[in-house]
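Complex shown without one protein chain; remaining protein chains in place.
For reference, chains read A and B in written order, and residue numbers begin at 1 within each chain.
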Amino acid sequence: MSNDWPLYEVFIRSRSGLEHKHVGSLHAADAAMAVEHARDVYTRRQEGVSIWVMRSSDIVASDPTDADALFEPARDKVYRHPTFYAIPDEVKNL
Amino acid sequence: MYTQGLDSLGKECVHTAAGDTAALEARFQGKVDADEKIEPKDWMPDAYRQTLIRQISQHAHSEIVGMLPEGNWISRAPTLRRKAVLIAKVQDEGGHGMYLYSAAETLGIEREQMLEQLLAGTAKYSSIFNYPTLTWADIGAIGWLVDGAAIMNQIPICRCSYGPYARAMVRICKEESFHQRQGFEIMLALARGTPEQQAMAQDALNRWWWPSIMMFGPSDTESRHTAQSMRWKIKRFTNDELRQKFIDITAPQAQFLGLQIPDPDLAWDESTQHFKFGQIDWSEFQAVLKGHGPCNRERLEARRSAHENGRWVREAAAAHAEKQRARAQRAA
Partner (left out) sequence: MSAASRSITPGPVQSAHCRYLLRLGDTSLVLGQRLAEWVGHSPALEEDLGLANLSLDLIGQARLLLSYAGELEGQGRDEDALAFLRDAPAFLNMTLAEQPNGDFGRTIVRQCLLDAWQLEVYAGLADSSDRRLASIAAKAIKETRYHFRFSSGWLVRLGDGTEESHRRVQEALNELWRFTTELFAADEVDDALAAAGVAPGLAELQPRWSARIDEVLQEATLVRPAPVPYQWHGKRGVHTEYLGHVLAEMQHLQRTYPGAQW
């Protein structure tokens, strides 16, 4: 085991109404300490109103080599976007 | 370590037959050329990874060691406002060190490992921090010159090809904008102060000028890493380009302060529209880099003793967390 405290990922909600966003990581011995560290490290300039932390080791991520299989299939589904449909200009509120 | 999902390398990084490397490398360079970011799990040449680990960890170490010369004056700052500003600034540097260690950890090295390298004396950090802060004016000079040079070095790195490094730099540059201004403000107060204060300001400029312009690193003709780093878009400008830019900006500021830059050859060149400047004494730079600067020992010693004296605290916190986990498990 490492001598250092485990790594946590930090997510900050910058103001109410917005989602939490990943801002970086830090080391802490426990979750409570991670929240305090996140406050001290990532919100020194009023960057946040809410903090999430989670152990980095608990994150499961996709593999970039799978990107084609995961994300390419969405590419030709242009009909999911409003601009796919031609509507005469004189029709309003659509 | 940036573990599991975030850190475990993509399949390509692990299972690559020798023949495929060329194709991967071409695709990698293609992305870099197209100004796409490289992210932690993407395939990258090992040399790119190692260069980044070296550069980012050196950068992180510089922030951490850089807390010491300025921290030296926190207890003696001349007003409560200056004291608060200095604490906030030194604290920011600690934060910047953390952002950078985090970025380096995405490349598969642990912070503990990087710290060990620093404490063992095998890792480099910016040699500027091996100079002493002898008077209050040194705090002004560091903010004005050292942070000024650092910002000039760092702004191009915000567009670095490696995503986590670039993002850390964006945050750092945003936060550092006050550092240089507070330094200049200190110099301004001294320059407009008593004769003793003016002498203090001039003395600080005399001592910090040359080390500051050496911060841009060896001349382009001497620098081994520049070409490759520019191809990888880790670096965007050469050392000499940045140095010239810094001198062009700083010389008029010194004049505004009524201070004399300690370089008799410094003069505006109408034909190039740049300032000419004198020969840099690179032997001094090399000596400080090799550990023979005025404060190399003290800086490393301070970091070592903080690390050693803090060991029981870190262990206690880890032990307590473990107890809590065990208690929660028993309760469940």
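Quick note on the criterion: a residue touches a chain if its C-beta (ideal position, glycine included) is under 8 Å from a C-beta of that chain, and two chains touch if they have at least 3 such contacts.
Bear in mind the structure is a predicted one, so any value in this text is a computation, not a measurement.
Only one residue in the set B:V90, B:I234, B:I247 or B:V288 touches the chain that does not appear here, and it is B:V90. Chain A residues in contact with the hidden partner, per the touch definition given at the top, are 5, 26-29, 32-33, 36-37, 39-41, 44. Panel shows chain B; residues 64, 67-68, 71, 74-84, 87-88, 90-91, 94-95, 97-98, 101, 136, 186, 189-190, 192-194, 196-197, 302, 305-306, 309-317, 319-321, 323 of it touch the chain omitted from the view.
By definition in this document, only the chains that are shown with their structure count from here on.
Centre-to-centre separation of chain A and chain B, using mean CA positions: 28 Å.
Interface of chain A with chain B (complex): residues 2-5, 7, 9, 24-27, 29-30, 33, 41, 44-45, 56-61, 63-65. For chain B in complex with chain A, the touching residues are 1-7, 10-12, 39, 41-43, 88, 91-92, 95, 98-99, 102, 105, 110-112, 168, 171, 175, 314, 317-318, 320-321, 324.
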